[in-house]
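Missing here: one protein chain of the complex. Every other protein chain is in place.
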Amino acid sequence: MLEIKNLTKRFGGFTALSNINLDVRSGERLGLIGPNGSGKTTLINCICGVIQDYEGEVYFDGESLNSLAPHKRARKGISRSFQIPKPFNSMTIRQNLIIPLEYAVQEGIRSHIDMESEVDQIIENMQLSELADQLPTNLTQIDMRKLELARAMVAKPKLLISDEAMAGLSSSEIDDILKILIALNENTNVTIIMIEHIMRAVMSFSERVVCFDAGEVIANTTPEEVVKVPAVERAYLGE
Amino acid sequence: MNSTRFYFVVLVLVGVSYLTTVFIDNQYPFFAGFAILQLIIMALAWNILGGYGGYVNFGSAAFFGLGAYGAIVAYQLFGASLPIQILVGGLFSALVGLGTGYLTLRLRGVYFAIATLALLVVAETLIHNWDYVGGAAGAYLLPKRNLDFWGVLIVGKVGGLFGNNKELLFFLMCILALLTIVICRAIEKSKLGRGLAALRDNEEAAESMGVPTLKLKLIATTLSAAIMGVTGGIFPYYMTFIEPTSAFSLDISVNALAMPLIGGTFTWLGPVLGAVILGTLQQIATVTISSEINLLIVGLFLVSFVIFAPEGFLGLIKKYSKRRD
Partner (left out) sequence: MFSLELFLNALVIGILLGGFYAALSIGLSISFGLLDIVNIAHPAFIILGAFVCFMFNSAFGFDPILVGVAFTPIFFILGNLIYRIYYTSFEKTGATALRGLAFFFGVMFILEVALSMFFGVDYQMVRAPYIDYKLEFGVVDIPFRMFVPFLVALIMTLGLQYFSSKTFFGRAMQAVAQDSFALRLMAIDPAKIKRIAFGISLATCSVAGALFAIIMPIEPSIGRLYIGQVFAIVVLGGLGSQNGTLIAAMLLGLVESIITTFFGPSWAPAVAFSALILVLAFKPTGILGRAGDTRG
């Protein structure tokens, strides 16, 4: 459902992405790995429209996304969570979750009551019920990450991009997030691209893993195979 | 307060403001009232973009002044009546606001802020050099002594709805203030308001959730400018004379910005509170000490509140009441 063709992005003299070609199937669980600065977040920004002046094409469901603003891409069903969570600090958790429902959802006009019940649903699934009417300012790391993911999920996107949602979490917290993402994919068939540095999470979650280094794809295969690719080992450990 | 009660109170206030013009003979309350109402409306209008959307406008005086001069042009060009003057003023400022916003709202908020300041300087310079509206010397506008409208005597010493023009204008300002409050409250409770809050809190996140940030910012800017333009449009009729220095005075910009920041920016009550408190303080200071001291007071209040009480009076009240629980 997502086709990236010959994607190149330069910042002045620095090439962040070099001729990237990548296809993602509908319902797929894709892992995206690579050292810091290899271009993963730049790729996400190009897909989501935060960066629009890239060379090449991004197709979603057969349509070109080029020159579409981020909010329009969100309405087509693309959703992301941010590496550093960006909650709306003046609103309660519940109000945070209403925003994507009001703005990202395409089909028809829903009544406020319908939206409220969907929000309640997701709050329960994420076990945030006790915090639902609080402001996000004093949340723990894991609850913050859960809110970030919940916001990305609530409008039932077709593609969810999770950007390092597990950084800094404990082992059991990582398992919690993994469970949520896997359940989401299995229940609603949403395509999930997971950017992560935590290898065990990527390996257990992904059907396919793509590895980036210095703006290029250096591996694109199953989790079992990708660890055997010498270029991947070199990218992480250096020459 | 639920909506029915709110609108009921608004209607009552409309009636009360009319009755004050009937029963109060002393003219001073209407002068003071007009001044405070002007502050309230400008503060509310500023807050639509500044408080709800988080985009600072330094050029409120530009939208006010352009509204005033729009009215003058309408009056001089085709002898426009008061309602047309107000309409032209509001429309003109709205267009300028839309244009400025279109040019700069895609950039960081900083550049929009500087552009609004630029707008103020350029607008004042242009009007200063435009002889048709009197240039630096200013322009006069003579309201009719006995104003009638479709056979009904609106203003007239005997038998008119209002005894004189000042009372009529005071009533109009009351209506405008109440209307602006109604608009602000409606925004707060609407999808637009929620979208603005999202983009204020985190613009990038809001965009990624489908919020059309540029469109919402443009709507807020245009609406804010329009209300300021309408307020400016009434001004020449009230003063019977305007000139560029006072119509584009930086004080107007500072007040429009300081009052919501001091009262509280999240809801319409903040700008109203800030305007009433600060406006009253200013009146007292002007009368007891000097008119320059009152400007110093605004500046000091603004800086102090921005540093120590960022959520304004309403925020302080909220904090204090939470502590007591």
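Labels A and B are assigned to the chains in the order they are written; within every chain, residues are numbered from 1.
One rule holds in what follows: contacts are C-beta pairs under 8 Å (C-beta built on N, C-alpha and C of every residue); 3 or more make two chains touch, one makes a residue touch a chain.
The structure presented is a predicted model; accordingly, all values stated were derived computationally and were not measured.
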Touching the absent chain when the full complex is considered, from B:84, B:154 or B:250: B:250
Selected residue (touches chain absent from view) among B:3, B:125 or B:190: B:125
Per the touch definition above, residue among A:12, A:62 or A:230 touching the missing chain: A:12
Missing-partner contacts on chain B, residue numbers: 50, 54-56, 58, 103-104, 106-111, 113-115, 117-119, 121-122, 125-126, 128-129, 200, 203-204, 250, 254, 257-258, 261, 292-293, 295-296, 298-300, 302-303, 306-307, 310
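Operating definition for what follows: only the chains that are shown with their structure count from here on.
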Contact set on chain A toward chain B in their complex: 48-50, 69-72, 74-75, 79-80, 82, 86-91, 95, 98-100, 102-105, 151, 155
Chain A contact footprint on chain B (complex, rising order): 191, 194-195, 197-198, 200-202, 204-214, 266
